[in-house]
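Every protein chain but one is kept in place in this view of the complex.
== subunit A ==
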């Protein structure tokens, strides 16, 4: 094939392309895909010009457009007809969205809300890359360790940053070339995106509850969280084993420690009363270890302590 023929083909293709300029890029590329090859075939066996053989590029484009567009003939298209209710529902949804698009747009300062959303598209690509990296790290490594904000694999921040950068680059590249994807690749992109969205929603709520729960999970409303949960009262004994009445407890900051239940049950009557003690124990009568009578000068030791339970013995505050 000589260069004049090649020029003629290129020129013809360009004029057909120009005549289809109003079509979406992907559709036009599909329609023009076979054209150079076809023109080369004709040129190889025919000596007349392409226009003599095929008509003007504009006429060719019109014919291409007419036959490729809708189902021209009277033969219904069964695979499409099966989804007709779904397609009708989709058309309804699109209509509602379309009117919402036009109404919400001016509030944002744009003719249509979708004009604004289109500006956010690259931001979505970046976010999608991040989500893909997180999903990848989660499925590779995450079940064993706590998931943070970076896609760590094996607790390595470097790996996380490399993975993050790689996923974002790939996501942006896919975003830029999304019209070139066709068939199963496009379906795979949509499917993957759907999975990522669900993953993101799950991850968001899990992270949200983690952040909120740390506030009181240490205080331990849950059983077993706080080892001092069960404490009702505190009994202080000195090194001689004598109960210390009216003891006060403070933490390292000088804050009084309030613990236990300031109500006592009278063992005889069963009545519940607020304690009259000014410190611990709240209920001196309920001392777990009975001890020697707490005389100021006592030299009693635990060995000499009376084993008999005499609960009324140690109540100086009464």
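Definition applied: a contact is a pair of C-beta atoms (placed from the backbone, for glycine too) under 8 Å apart; a residue touches a chain by one contact, two chains touch by 3 or more; residues count from 1.
Basically, contacts and distances are computed from a predicted model.
Colleague: The chain that is not shown, which UniProt protein name from "Carbon-monoxide dehydrogenase medium subunit", "ABC transporter permease", "PadR family transcriptional regulator" or "Na(+)/H(+) antiporter subunit B" does it carry?
Modeller: In UniProt, the chain excluded from the picture bears the name "PadR family transcriptional regulator".
Colleague: Of the residues A:36, A:105, A:192 or A:279, I need the one that contacts the missing chain.
Modeller: A:36
Colleague: Touching the absent chain in the whole complex: find that residue among A:18, A:66, A:120 or A:278.
Modeller: Considering the complete complex, A:66 is the one touching the chain left out.
Colleague: Can you list, in ascending order, the subunit A residues touching the missing chain?
Modeller: Contacting residues on subunit A, toward the hidden partner: 30-31, 33-38, 40-42, 44, 54, 60-61, 63-69, 71-75, 77-80.
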